[in-house]
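Let me give you the structure first, and then I'll get to my questions.
A protein chain is absent from this complex, but the other protein chains hold their places.
Entry: chain A
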């Protein structure tokens, strides 16, 4: 009976696994994977759990038998036999663990290379691809990797530059536009990230899609992720980076490839933003006619003006490439959250603009506590109107 105690210990864990399998809208848990990398990780974690459960069961069984059976009986003063040791036993518990570890070492090394896969060369280069072929042939765990790398053979892989800042994320797309805090990717395709940091070390982690990698100033790291399904995947900073480290979230938004292309085109054309440089006026007119917001034409174009007058534009780009000073707001109206923690309501946005330091301690945005209500409303209406998704759907 004591033998099963080790197993019983694992039961709650298994129950929690099952409980967490069905998650909500925003996907976070690594126990509920949505991509080949995360699936590989979970499969191999479970493999290691089985191997380790074996060790735990043996130790616990021996322990509990010893504790129950060899308790000193009252009045028994006889000395037990003073055993020196046993060579055979010592060899047994040296050799068996070596075999158990070997079982884990094989997928460890295989997986290390699988996840370190480099960005495939655009065309003609066979080196990278043949390596992929080998890898997917080797392990049964990751049939997905084979199919997805075949898909990529005909096309250029999407490579997104990631720069981490205290406490937000900048995503620069190859088409010359940026996104802040929310990164859009196509589904069923490996997307590569080149990661670095502008200040301290952060770590880029999307549990439901894969592993994590540090973003280090002066160093460029690479990793890939792939999502099987469209959806919103929560990402987090995993390396202590300052007072608001806990609030340095981001989101990966996966879309069907067709939809993604539309989004990408919309962002690249810059029409998501309501004004730009020389053609500011016409841009805002177009924007307001697109959006039938109740506030009317004037507020949004006033908002654009206020956005410039108040100096917001110094740090926050509203089209094209980001400044690196603050998150790009080109598609602010599409945001799931303001600064990744507040619901995207007008009230929360106002609170954020007035007192950003209270909400995210130590962040670099100066507060605007004394901004007049007129400008504030205009800016809020303007920001909420910036949407790539709405334009794209028309």
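To be clear about the criterion, contacts are C-beta pairs under 8 Å (C-beta built on N, C-alpha and C of every residue); 3 or more make two chains touch, one makes a residue touch a chain; residues count from 1.
As a convention for this text, contacts and distances are computed from a predicted model.
**Q** According to its UniProt entry, is the unseen chain "TonB-linked outer membrane protein, SusC/RagA family", "ABC transporter permease", "Cytochrome c oxidase subunit 1" or "Spermidine/putrescine import ATP-binding protein PotA"?
**A** Checked against "TonB-linked outer membrane protein, SusC/RagA family", "ABC transporter permease", "Cytochrome c oxidase subunit 1" or "Spermidine/putrescine import ATP-binding protein PotA": the hidden chain maps to "Cytochrome c oxidase subunit 1".
**Q** Considering the complete complex, identify which of A:119, A:238 or A:371 is in touch with the unshown chain.
**A** A:238
**Q** Please pick, from A:314, A:345 or A:361, the residue that touches the omitted chain in the full complex.
**A** A:361
**Q** By the contact criterion defined above, which parts of chain A meet the unshown chain? Give residue numbers in ascending order.
**A** Output for chain A: 13, 16, 20, 23-24, 28-31, 38, 40-41, 44-45, 48-49, 52, 55-56, 59-60, 62-63, 66-67, 70-73, 76, 78-86, 89-90, 93-94, 97-98, 101, 104-105, 107-109, 111-116, 199-201, 203, 205, 207-208, 210-214, 216-219, 221-222, 234, 236-247, 249, 341, 361-362.
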